[in-house]
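As you look at this complex, bear in mind that one protein chain is not there, while each of the others sits in place.
Chain naming follows the written order as A, B, C, D and E, and within any one chain the residues start at number 1.
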Amino acid sequence: MSGVVVTGCPRVPGEIAAEFASLSVATVHEAQGRVGQLASYMRPIYEGARAVGTAVTVLKAPCDNWMLHVAVEQCQEEDILVVAPTSPSDAGFFGELLAASLLVRGVRGLIIEGGCRDTKELKEMGFPVWSRAVTSQGTVKETLGSVNVPIVCAGQIVSPGDLIVADDDGVVVVQRLQAKIVATKSIAREEKEAATRKRLKAGELGLDIYNMRGELAEKGLLYKPYEGVA
Amino acid sequence: MSGVVVTGCPRVPGEIAAEFASLSVATVHEAQGRVGQLASYMRPIYEGARAVGTAVTVLKAPCDNWMLHVAVEQCQEEDILVVAPTSPSDAGFFGELLAASLLVRGVRGLIIEGGCRDTKELKEMGFPVWSRAVTSQGTVKETLGSVNVPIVCAGQIVSPGDLIVADDDGVVVVQRLQAKIVATKSIAREEKEAATRKRLKAGELGLDIYNMRGELAEKGLLYKPYEGVA
Amino acid sequence: MSGVVVTGCPRVPGEIAAEFASLSVATVHEAQGRVGQLASYMRPIYEGARAVGTAVTVLKAPCDNWMLHVAVEQCQEEDILVVAPTSPSDAGFFGELLAASLLVRGVRGLIIEGGCRDTKELKEMGFPVWSRAVTSQGTVKETLGSVNVPIVCAGQIVSPGDLIVADDDGVVVVQRLQAKIVATKSIAREEKEAATRKRLKAGELGLDIYNMRGELAEKGLLYKPYEGVA
Amino acid sequence: MSGVVVTGCPRVPGEIAAEFASLSVATVHEAQGRVGQLASYMRPIYEGARAVGTAVTVLKAPCDNWMLHVAVEQCQEEDILVVAPTSPSDAGFFGELLAASLLVRGVRGLIIEGGCRDTKELKEMGFPVWSRAVTSQGTVKETLGSVNVPIVCAGQIVSPGDLIVADDDGVVVVQRLQAKIVATKSIAREEKEAATRKRLKAGELGLDIYNMRGELAEKGLLYKPYEGVA
Amino acid sequence: MSGVVVTGCPRVPGEIAAEFASLSVATVHEAQGRVGQLASYMRPIYEGARAVGTAVTVLKAPCDNWMLHVAVEQCQEEDILVVAPTSPSDAGFFGELLAASLLVRGVRGLIIEGGCRDTKELKEMGFPVWSRAVTSQGTVKETLGSVNVPIVCAGQIVSPGDLIVADDDGVVVVQRLQAKIVATKSIAREEKEAATRKRLKAGELGLDIYNMRGELAEKGLLYKPYEGVA
Partner (left out) sequence: MSGVVVTGCPRVPGEIAAEFASLSVATVHEAQGRVGQLASYMRPIYEGARAVGTAVTVLKAPCDNWMLHVAVEQCQEEDILVVAPTSPSDAGFFGELLAASLLVRGVRGLIIEGGCRDTKELKEMGFPVWSRAVTSQGTVKETLGSVNVPIVCAGQIVSPGDLIVADDDGVVVVQRLQAKIVATKSIAREEKEAATRKRLKAGELGLDIYNMRGELAEKGLLYKPYEGVA
């Protein structure tokens, strides 16, 4: 399905997206069953970057950023642009001019399986990007791609309207129809972890908090003094 | 041509180099026709690093940094040392002692297809380095190489006296005799981009500013409502 | 030797470890004969991270972080946890809950040939980690490993009780019984470098300080003016 | 959707699959618009390997091959097993015992984003495998995954019942409902290429066959004699 | 311990080594508890390569093959030379002249974490090599290393006298004192697999042979018809 722009895609509703506002990538990833994490080569271009929003997807030719301009028009407040090439390319698809255009529309950030340029300017603008490479290697505007079709970005399927959470730990995608339940599970997980954190800080061991000693012994874990081993 | 130090190389004149003082790697790379960008694995050792200067080139044996000492003597005010091994090596060829020596001579930075150590000290000294790896893995001083011969560094040919621009986006090389014209084109590009930026920030779309709609339609781009696709 | 926890391991004594307090990875690596540097893909999760301490080692199944909980109990004041999987995996074995637990026990940091999550929180807590990847990809708790056996971490053998120095340049391991002599050599090296640094800053060349000109000439290094070459 | 085995999936019908019997990966990939090629790190374990069949998909935990046993039961004549882990792992998920079991059921081959062992035996059995690594690194059987859900394998979405063509050039996936039209286009492409091949072998140039000279000139291609350039 | 050649190292006795003559890397690796497999980037330089023997280890400077000449003298009938650099290097440390010298002494093969040249000649001579790269990039003879000290090769500790098995699946190391027991376990495993293979070829499923259905159900595996899912 190349050369298609799908319009009017449903998105995770704003009130549900808002529940993810302070959730970390790690928590969301765990809460939805350890799925949805994009490959670890997707790194923020500056420390402390964070974004939560709904995906507008772009499938584009390698070394070609034409479709990014098409995609801008499809973006609305609280979206995140998620971009993947049809074959691997680290060229610098994105820079501060496109970011300026996205910022005007209220877009929260960019996830791009490729290169990003103008990183200093993007940091100053407060526009966060997660990319596979930083490079200014230029691109052309020759080949059609598609906007708002399901894509594979850094090993994960991203569909238009899915929820994206991105922070210093990387990027996680939550399927649109799962967002409500994942938010609930994430918040529950955070509360549980807060309680655990308190106990750990008080000096209790995970071995005891999680009741691991029995199963470890059952599987045969042995403790031997150093003198007997060396 | 191993074991040769070429002396008295011509360099891009200082008044031309000065025109690049505030130009970004991205702008220069685009202005000279999307060539000259070193591979994206060449990264600054600290955020915000930036250097502009004329190349003194070093071709050296892998795991051997002897020729760096030879090269220091060939450096003068506003030079940038550009170093490549004869076969791949990430050993830590460069550290703060060599940097101290280069700083005294007015050298602006180092581009090294290999490893760099003492990154904390280099940041404190304000001596920027773009390298392929950060490591303290030591090197020997056994094998001759050459200074100020044309080299291949991170995929690009760099000749002595060429102009180097390096910032957070990586490194670009401008051939010595092209420097004047590239400076002019870069500045023109910046001015054009400033006008575009203004329009984008006012909410105009790149689709309209660059007149893309016609060509996109001609190539067959279709807009389909979500209901018709899903 | 899987499923074993060795207890009561001897460590580099505190007064010897203290001698490394301000030594850099680069200096220690050089002083002990250019050995012991972990692979350069082991990077600190934040700039300025630094840790010195004695190793508690963990050998664990890939994609499984169960043994980290077992290892916490074996840690004491001034230890550093060093973790390697039995086969390559970049999953996110470690996060802030485990760090909280280690901090209570006075552990100085973590070296992990795998992934790390919660990097923002870890920075805020001041708990430094050197890892191969940053990712929140979750792990399971199913398979036994061992604690305080010799392991291979990022290409180097690390035994329990060895001394670890880690900073912005990476990680170096010093064998337990070599620690005293390496400390002495490192300090001597630092003093020698201080003298060299002073001379370099005064404008002397390494070529002269290290008496390199003779050997270079003997090996056949030639100086040729640019006009004769071009 | 973890822990689910979907049964009774529709597949590309046998008579359509048969049309791909002698089509190459390159032809199919081009015919369907240059999409569907798995990443180039997916290599056959022996030269001359080739397989055409319908996908049975497996989503499995990293370092765990339990679900492969579950998947075998779901395979039928002319299927190809396509396997992806939930996070990257090159462990050796597959060997000759599983191949023996698949061969009995008429399965045509295996595509696995991970490691493969027993490559010599697999070649002798005539069971082709395309994998990311060759290694005997063992795996466990602890964690549930799913069979016959859509997966991402080496960068491409593969759904159960899709058509897979794999040869020395790699692997391409054709969506189930597109198979008929892609077969038709591929065969047309082959015929066209046969005519072109004949002309090229007779010494005609692609420049003339494809009428490129005009467009090249229009874009500004210049021919300059060597003497004028050097 | 650099610059040391350890002589008279004990080796796995010939009659025990002989028990490994027809065992595969995969079997040995599994039989000793899924440990000892070298990293999967260690590949044979020709298909069908296989070697079994006792390790003579070499620790050498990167880009330097001097110590290989020293090591040859330490080799005896049925040894395998195992070579690792002190820091990563893919230079071509080894070629057919060294192989000729090793063949005279009855050496069975070479495992080298680096580059290998003359691959065509080595295949004709029947001298198998497992290496990280194939390249003719030359090396120097300048720096001392050590022979017959414990080394880390491709992620595994190899000590002199250990048993090495290498085939198309890669390389596995068996500790000297474990060799007898690992041989026994490997042979037992082979017999067990032969029985399983027979049943699988007769059409029985692994699900039944290994009694997996109960545990899968217990963990919650669900079977759903396609109509109910799509």
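Worth a mention:
In this section, contacts are C-beta pairs under 8 Å (C-beta built on N, C-alpha and C of every residue); 3 or more make two chains touch, one makes a residue touch a chain.
A quick note: this is a predicted structure, and the numbers were derived from the prediction, not measured.
With respect to the full assembly, the chain omitted from this view is in touch with A, B, D, E. Taking the complete complex into account, E:T135 is the one of E:Q37, E:T135, E:Q156 or E:Q178 that touches the chain left out.
Although one chain is not drawn, its touching partners on chain A can still be listed: residues 61-64, 87-91, 137, 140, 142-143.
Touching residues on chain B toward the chain that is not drawn are 2, 33-35, 37, 39, 86-88, 150, 152, 155-157.
Although one chain is not shown, part of chain D still touches it, namely residues 24-26, 29-30, 34, 37, 40, 43, 47-48, 167-170, 172, 193, 196-197, 200-203, 205-207, 210, 212, 216, 219-227, 229.
FYI, only the chains that are shown with their structure count from here on.
Taken together, chain A and chain C share the touching chains B, D.
In summary, the interface at B-E recurs among the listed pairs B-C, A-C or C-D; the equivalent pair, sharing over half of its contacts by residue number, is C-D. Note on chain placement: the centre of chain B and the centre of chain D lie 39 Å apart, centres being C-alpha means. For the pair chain D and chain E, the distance between mean C-alpha positions equals 30 Å. Mean C-alpha positions place chain C and chain D at a centre distance of 42 Å.
Listed for chain E are residues 34, 37, 87-88, each touching two or more other chains. Taken as a contact graph, the chains fit none of the simple arrangements: neither line, ring, star nor complete graph.
Of all possible chain pairs, the ones that touch are A-B, A-C, A-D, B-C, B-E, C-D, C-E, D-E.
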